[in-house]
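Excluded from the complex is one protein chain; the other protein chains are retained at their positions.
The first chain written gets the first letter, and so on, giving A, B and C; residue counts start at 1 in each chain.
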Amino acid sequence: MTAPFDLRRPEGGRIDRARAMRFVFDGAGYSGYAGDTLASALLANGVRLVARSFKYHRPRGIATAGAEEPNALVQLRGNARSEPNIRATQVELYDGLVAASQNRWPSLELDLGALNSVFAKLLPAGFYYKTFMWPPGFWHFYERLVRRMAGMGRAADASDPDRYDHRWAHCDVLVVGAGPSGLAAALAAGRAGARVILCDEQAEPGGSLLGSGATLDGAPAMQWAGAVLAELGALPDVTVLPRTTAFGYYDHNALGLVERVADHAAEPLPGQPRQRLWLVRARQVVLATGAIERPLVFRDNDRPGVMLADAARTYLGRYAVACGRRAVLFTNNDHAYDAALALHAGGVDLAAIVDLRAEPGGLRVDAARARGLRVIAGRAVTATHGRSSVTGVDIARLQEGSDLAVLDRESIACDLVLNSGGWTPSVHLFSQSGGRLRYDEATGAFLPGRAVQAVRAAGSCNGAVALKDCLKQGAAAGAAAAGDCGFAAAPPALPAAEPEPESAPMRLLWVVPSDAPVGHKGKHFVDLQNDVTAADLRLAAREGYRSVEHLKRYTTTGMGTDQGKTSNLAALAILAEATGREIPAVGTTTFRPPYTPVAMGALTGRTVGALLDPARWTPIHRWHVRAGAVFENVGQWQRARYYPQAGEDMHRALARELHAARNAVGIFDASTLGKIDVKGPDAARFLDLVYTNSWSKLGIGRCRYGFMLREDGYVFDDGVTTRLADDHFLVSTTTGNAAPVLSWLEDLLQMEWTELKVRLTSVTEEYAVVTLSGPFARRVLTELTADIDLEPKAFPFMSLSHGTVAGIAARVFRVSFTGELSYEVQVKASYGLALWNACMEAGEKYGITPYGTEAMHVLRAEKGYVIVGQETDGTVTPYDLGMGWIVNDNKPDFIGKRGLRRADLQRPDRKQLVGLRLEAGERRKLPEGAHLVADRDAVPPMPMLGHVTSSYWSVALDAPIALAMIKGGRARMGETVYAPLPDRVAAATVVEPCFWDPEGKRLHG
Amino acid sequence: MKRYSIFSLARNALSHHEDWPQAWRSPEPKPAYDVIIVGGGGHGLATAYYLAKEHGISNVAVLEKGWLGGGNTGRNTTVIRSNYLWDESAHLYEKSLQLYEGLSQDLNFNIMLSQRGVVNLAHSEHDLRELSRRVHALRLNGIDSEVLSLDEVRRLIPILDCSPAARYPVLGASVQWRGGIARHDAVAWGFARAADARGVDIIQNCEVTGILRDGGRVTGVETTRGAIRAPKVGCVVAGHASVLAAMAGLSLPIESHPLQALVSEPIKPVLHTVVMSSAVHAYISQSDKGELVMGAGIDTWNSYAQRGSLPVVAHTVGAVCELFPIFGRVRMMRSWAGIVDICPDASPIISRTPVEGLYFNCGWGTGGFKATPGSGWVFAYTIARDEPHPLNAPFALERFSTGALIDEHGAAAVAH
Amino acid sequence: MLLIHCPWCGPREEVEFRCGGQGHIARPADAMDISDAEYARYLFMRTNPKGWHYERWNHVHGCRRWFNALRHTVTHEIRATYRPGEKKPPLPDGTT
Partner (left out) sequence: MADAIPRLGALDHLGLAARATAEPGAAGVWLGERRFLAKINLRGDPQNAAFMQAAGAALDGVQPTTAPNTAVRAAAIDLLWLGPDEWLVVAAAGSEAALAARLAAAVAPHGGTVTDVTESRTTITVSGPRARDALAKGCPIDLHPRRFRPGDCAQSLLARVGVILLRADDATGPVPRFELHVLRSMADYLWRFLEDAGQEYGVAVVESEDRSQGSGIR
């Protein structure tokens, strides 16, 4: 060599030499160019050692140039943007990039974890299962040590500052992969007029053309690609998505894509999402995902400097980087000669081509020989040398019928070992789609077989090898896909590729012999990421893990972040050999999404934080906020729980609110309750069927409380229903059940009782609802209305009046959930706040006090009113609640009628609703959920009677009260039961569940 | 059975690990057995093991249509706990947890039981109430369980977002310290090896295609490898329970749904307990290899395909990122699904059937991994004695007629 | 990620729908006269077939209509969707 050898070759490549980029790896500064990947830039700087392996902490370098990289995983960026396990081969270099190696301590060069290698003999596949069992119970301690070695990179130490996006997309034809096959497919479909999405995981479309140096019509192939892209760009219905990986193929031609919008910069622009998840529904799919070169499995094939042949060619062709100065190619096929020749032409000294085949021949081999290259046939690389970088290889002759290669040994010094064991088509997505694979003996690969979705494979993922075949298949697939969508098209005219020589057959040799039996000396790595060796795989097979799925799980082969893209085939072939089966009989493991790992942020999208779930607000919400209310989530609704005033805690605020509601007047926002308009001539009949009680005879303007059961007889929902007209009812539901109840009623009407003429409309949000409750409720209302007669005779309990309140058209319901005189005023939602304000103003002189859900709960508990979901839990009947009166058994049918009759629902010792009073002077509430027993001295496990469903401090009674569901409770009135609590045993007397105004004088008042 | 230990490992290292025996045989099926177990998942293998160990019945075949442990046993998120609400469930799952606690030694196979604690988060007053109810019940049942304050949660799981400004802020939690995770495959393999050592024939790639009967009695099964006779047949086929039942002319209160799960790339340990949140719909743990293991929801439609929809996975991952905002940049490495057998009350069926000699153990749905040894133990008892053990008597099929369901859905999340 | 043909709205994404389980289960008219065991058949017992399944769907986030579908539980192919009251399509293998 004359000129000093610079790994970055003086010319060529698709890098922009005008734009130098500084970057840092493991604290050291380097520079590269725009267009580089982190891997190409590291290689250009002569950085070989970039990682440590998972289990043995062996030094590792860069083995590939793409998504299949098993070794070169780095920790990228820092702080809150720190990302673990990023493949250096896929990171676009940007100015200021910071990366670090992982899984080593204290440093990459000197990694104490490598001590594991010393114990390697004790750590065969599955060793965990065989040890750490003694002394019993000590796994706990061993695990701590084991866990220290877990993982590779680290999660960031602060919340991810970036935003992510989702978007739905629809197209006629989705083309995955923008190599020559994909470009031809997209062109064919796009020209035909179809809506096309073309995506490729790489920064630039072109696929293998980016680095191969191929020509089309005599010009560099990328010129053709550029023209195609320009034409596609001009078509309005074609979307080209670079940096976009199709990661999952789901049912009915739905695919998940992830677009890396801003990963090629230090951080996203303001407002820009970092990544975008595309949910694509495609009528037709063309997979043009290419093929991945397969490494050979030879001894110590993991040293930095051992690399796939085509990857080295890509580094040279695309990034103008020579991966070494002196190379040895180790191959079982013709194709790799192309790479060797390209490297040779690029100035790399090619020390030898070691070909496993005894008599390689054909044009490529001739060409190599013609260039004076040394082709060593019938031999194998039997070992590599070096520590943090390869320094040479041993080769020896293969012998028929021997597991060893010891003859004609020779050592060759080199700093680069290229190897190629053939190509594995990327059938991941095809297989995810449910398509069958078929094994091709000649190439030792699984190819797409019968498709079950509307999908076609084209190009080298479909087994095509020559560029012209890839183009042809791509164009045909694109045209056919468009045709199936109704866009007639002939495949476009294609450029002419250089004629490619016929390949001679490859030699499949899944484990390359060395001078010692496999497993005795050095390591034959199959899965480089998880450090799984050929010996491990054979051991597993020997131990009976004969299913490929057992093999995978026992050895962890293919379970790393690369999901075995370079290793799965060899692993199953080794298993086939070890168990005397054919490869297709062994089969592959299951291909699963994602094709390459997807950031959890991208899966999340923008529905996080405040956008996680709608916070539903009532029309009066703003008032509550201004009043300093503490809110609680009830389903999606946010409801005011209590309104603390300065210096008040919840207890004090509650006491004040309760006092007002019992002694003056309270005001409550009840807008969230579900409201369903039930209209039609059969409305009453319908309600008779869905409620336990009867509705036909309910007068117009009258209200009634009802239970809905499920078919199995258990309480589903409750609420007050009002008859507005003969054929018109207003049903109210609990807040949380509004949607389920409506949907259940629609189900019954649409599917079961289709003859009923009833229509349902949700009017929950049409009205704001303000409840006035307490002895002065009437007085407040009197101040606000002139046209509603509030006299009890004219407007009795459980009835409705229409009129104006505070000048607003209103429906006023005289119902009560507090046990006090109480009115529910409904107005159109936009007037809700005005109504509330008017009530506050008019009520001032009566001491009107807003109360929240907490006080509401206490008030109703004092009355013994149940809350569905608190007293009930899906296993409670109306009888259990002591509310048998609400079940009209004379009706021929209602939902739940038959269910209630079942044997277990008739048991006398079912849990029943009771009240609990504590001993006189006891100030401590029972905890809600506390369980009750009959025997004060019982020890666990003890027979339990039931549990406390509600428990409050009753201001009205100045004592704690509780409701409980206990076995045979109605028969236990007056008995003492006990709640064994962590700190004491509390005693309580079983009483009727109503603690306040049992005669109901107040609410009828 | 050659015992596994650090010494056997050292010995075998000297011979380059070339002399390890098979963990289990791959025998040809015999024409007849005393008991046939259909389904080589954890529950089926455990049943066979305990039939041999506890009841001296070792002329047993386990018939598995694919590879052993390849059903839900091989695809679950490995959460183990016994903190169930109702007494019946609590006692059954507690029996199982206790068996788990000695299982590595019993089987001489390290199943890596990691009792790192299972934390259930509460996000609403309703959640808190339910959680308290459960903890109280468990305590009186003698099962460890406690309530954690928000501060305790924060200290235990520093990476959890406990901010009160969250859309659904964490308000508190319960914990069962004895809960945790185990290595799921090891449970299947450990039972298989130990059952095999006691003479059980484990026959893989052998699908049961019919149930042979003579009048009201079972006489054996038809399989893809021919008919095999036995006076007692126990079906433990999880998602395929209805298919097996149909072969015997029975129908079950079971629906099969895909349940998805996923793992992240392996990262250095940051999460040291199991965290579950039913309100935000996420549960997550970190394995000893470093992956975050996450369970998603079921797809609402019936399916026998081990695949589900992307939005279901996305929803779960979103919930996880909401709880753990540092995970946004951690990446999902693999997702998959199993077919779970869902009962109307979310409790299992371990029962005799109207066909004499035919037993079913199914309906474990989304939560039967934790029950594996206990389920096998009671099912072996039920088959051996032709009557249920008191622990599984409440889980008989009759409950669907009488209405004595054991509703473990948790209380309905509604309020006024 | 199913693509479901609402019999009214046409093809829509699965997220707009909710599955209502097995279809064509008649509510027993003689419920009060049958045994608990027979009633349990209606309440709980399901065919849950591995293969073609008649099932109910609700277009909850669309037209709110319920409808029936014939779907395969292994391939997930939806052979037909049809309105309530419309005749059940035959099973693709000829039986009903």
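Things worth noting here:
Keep in mind that, in the parts below, a residue touches a chain if its C-beta (ideal position, glycine included) is under 8 Å from a C-beta of that chain, and two chains touch if they have at least 3 such contacts.
None of these values were measured; they are calculated from a predicted model.
Shown chains touched by the hidden one, complex as a whole: A, C. One of A:616, A:662 or A:860 touches the chain omitted from the figure, and that residue is A:616. Annotation: of A:135, A:271 or A:401, A:271 touches the absent chain (contact as defined above). From the set A:832, A:946 or A:993, the residue in touch with the chain omitted from the display is A:832, counting the whole complex. When you scan A:107, A:761, A:782 or A:976 for touch with the missing chain, the hit is A:761. Listed here are the chain A residues that touch the chain not shown: 163, 165-170, 195, 271-273, 279, 281, 605-607, 610-611, 613-619, 622, 637, 677, 679-680, 757, 759, 761-767, 806-809, 828-834.
Residues touching the missing chain, restricted to chain C, are 8-10, 12-13, 15-16, 61-65 (touch as defined at the top).
Everything below uses one rule, namely that only the chains that are shown with their structure count from here on.
Of the two chain pairs considered here, A-B and A-C, the higher C-beta contact count falls to A-B. Distance from the chain A centre to the chain C centre is 28 Å, each centre being the mean of its Cα atoms. Counting partner chains per residue, chain B shows two or more touched chains at residues 309-311, 401-403. Taken residue by residue, chain A touches two or more other chains at 250-251, 254, 279, 712, 899, 902-903, whereas all remaining positions touch fewer. For chain C in complex with chain A, the touching residues are 1-3, 13, 18, 20, 27-28, 31-32, 36, 39, 42-43, 56, 58, 60, 64-66, 75-76, 84-85.
If you check the complex, the residues on chain B that touch chain A are 4-6, 8-10, 12-13, 16-18, 20-26, 66-70, 74, 87, 91, 102, 104-105, 108-115, 123-126, 129-137, 139-142, 159, 161, 166-168, 183, 185-186, 189-190, 204, 264-270, 286-290, 306-307, 309-311, 313-314, 317-318, 320-322, 325-336, 399, 401-405, 407, 409-416.
Contact residues of chain C toward chain B in the complex are 1-2, 14-15, 18-19, 21-22, 35-37, 39-41, 43-50, 53, 55, 71, 73-76.
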